[in-house]
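With one protein chain held back, the other chains of the complex are shown just where they sit.
Entry: chain A
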């Protein structure tokens, strides 16, 4: 992964000193609450239900073993022994004390990490494909471009106080795994007809209370110009985005208000002045940044016979390999997903010991590196086929080998009411109750690919709009209820799900999922995925089934009470 040079290190060190002084002035009463708030937010520090929450940047999901060990140490020393992987590939700690944060940042800086711009109304951590650099369907490795964007956006003086937060995601593969269509800027690396490299630029996507799918503002921006083009977008937004109402301040609202053609015209007009200016990228700069990733040089290996023999004789191993192992672009290697969705655990949580253990696995099997995914799992990008069996056994020993990647129990969930002050309802117990209901692995495999995404309120941190099944916590006269959508999808076909009807009490949720699944199984053709069946037969039949079975349950309950 990217290794800092002296300049990268200096900027992070200077940030630690700056924030230590800001915290000191705040605690001494020299900075008011209002003045300190944006400063701490731009350092990932929220004040939450129980304590401050610290969000640490994991640039486009890349982590090395040394960093994992530092995170383990932080979890143990300053938190209650665990950390949480977010849907933006970052890591959150829920219990640090404000007074300790400067010290934590200092520890992070020693391993080339920080919390810069992980929150606040600025350009946030750039996210990308967790299989970048190793995916078989990759066109161009997005990581160097993400790093270039990271550097450009870090402390960008003009864009530190935008109308609202600003999220950029980059995809470099045929299949989008970075959900670029629901980001403020989504960049798709493409070649034009002449074979030149550039970016298709989508703007104005976002979830939250007004979910919108980003639209194409430029079909092709030459790679040399990408920072100039982004600057043009950000300037138009900074000057004209709404600042009177936080709910209408995202760029998506500006794009909708102006219409895509007018927004694009304003960006083009600004871009005309910036084009070929000093921020224009050079081949040498791209190569320099790419070189600092220091990727292992992999040459093709013969397919491993031992691996294939194990698959044939060990059913449990084969099940894991089927769900958690992915093709690698180099023969003889594979990518492995460690599941952070064992039953009964908050999706995306890792204990301090698990952070250490993952570091150990990375060192032993994966060139010392891992990736966090927006589905809240961990990827080991490059593992020798010959090592897969041993890796599986080790991962099993630390509880990270649940063979459920992409299945019903691989649930994306925000922290919800257990931690988040904005929540309408809890998320984690719902995820756990659903996992509990579907504890038969063979059945899970039969159901096949299914994404359930849960958010505790309409801010949509759990991406519920783009879940095949989306669950949204709502407040009904002070009680926690859940609204269900189906038919949402991430990826190239990004679609927002449709609400099936009135919301449900928490206790009903496993039954609701059961009804949805039963309707799917009854209507499924061949090996169709849930989402394909929904698309083919429509929402109505699912809706009818869910509410009919609900009515029957309520009636049965009444009878039982008579």
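Throughout what follows, a residue touches a chain if its C-beta (ideal position, glycine included) is under 8 Å from a C-beta of that chain, and two chains touch if they have at least 3 such contacts; residues count from 1.
Please note the rule applied: contacts and distances are computed from a predicted model.
J.: Absent chain per UniProt: "ABC transporter ATP-binding protein", "C4-type zinc ribbon domain-containing protein", "Peptide deformylase" or "Oxidoreductase"?
T.: "Oxidoreductase"
J.: Check each of A:3, A:331, A:393 or A:440 against the chain that is not shown and name the one that touches it.
T.: If we include the chain that is not displayed, A:3 is the one touching it.
J.: Which of these, A:136, A:239 or A:556, touches the one chain of the complex that we don't see?
T.: Answering carefully, the residue with contact to the hidden chain is A:239.
J.: For the chain that got dropped from the picture, name the residues of chain A it touches.
T.: That gives, for chain A, the contact residues 3, 5, 7, 10-11, 14-15, 18, 21-22, 30-31, 35, 38-39, 121, 151-162, 227, 235, 238-239, 243, 273, 277-279, 282, 285, 287-288, 291-292, 294, 297.
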